[in-house]
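Next up is a structure, given as structure tokens.
Of the protein chains in this complex, one is absent; all others appear in place.
Let's turn to chain A:
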Amino acid sequence: MRDLYQRLALAPDVDAPTLEAAIEACPNRALRQDAEATLVVASHRQRYDETHRVLRDIGSLRARLGLTHAPHWQGEAANDFSQPSSGPASSLDTLTSRVSEAVSLFDRFKRLGGGWLLVALFVLGACVGLVGGLALAAGLGVL
């Protein structure tokens, strides 16, 4: 399957009048015919858009997983939906590091006294608020 939007230089969510104008202006007769059959009829376009989205997502998944040159990815779909490879960043490794970071944060919190630390913080905040309120009241009373 080809990416007709890409070949017509349009965004996939383009509105119908712009789409039809672009199809009219397309110089390639075969492409114009196919685009008219596929994109101008509303039900056809809906079906095409669903498949288009799947292929686009598979294209970016393959780019992320390093599968852009895998044996099952060939033909027009591979030509039109391949995306530039985005490097070896593994989301699984990222997830693992985030989890371990969260764990270490939690450990430090526990080591510092856990619940008592929270209570102490709350009391301190309440004291500061009380003192500030008294000072403000005294100032207003003087005025």
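Just so we're on the same page, a residue touches a chain if its C-beta (ideal position, glycine included) is under 8 Å from a C-beta of that chain, and two chains touch if they have at least 3 such contacts; residues count from 1.
Definition applied: contacts and distances are computed from a predicted model.
Novice: Can you work out the missing subunit's protein name as recorded in UniProt? Choose among "Xanthine dehydrogenase family protein molybdopterin-binding subunit", "Glutamyl-tRNA(Gln) amidotransferase subunit A", "Phosphate transport system permease protein PstA" or "J domain-containing protein".
Specialist: "J domain-containing protein"
Novice: If the hidden chain were put back, which of A:P27, A:P71, A:P84 or A:G115 would touch it?
Specialist: Of the listed residues, the one touching the omitted chain is A:P71.
Novice: What does the interface between chain A and the hidden chain look like in terms of residue numbers?
Specialist: Here the touching residues of chain A are 1-4, 33-34, 36-38, 41, 44, 47-48, 50-51, 53-55, 57-58, 60-62, 64-65, 67, 70-73, 75-77, 90-92, 94-95, 97-99, 101.
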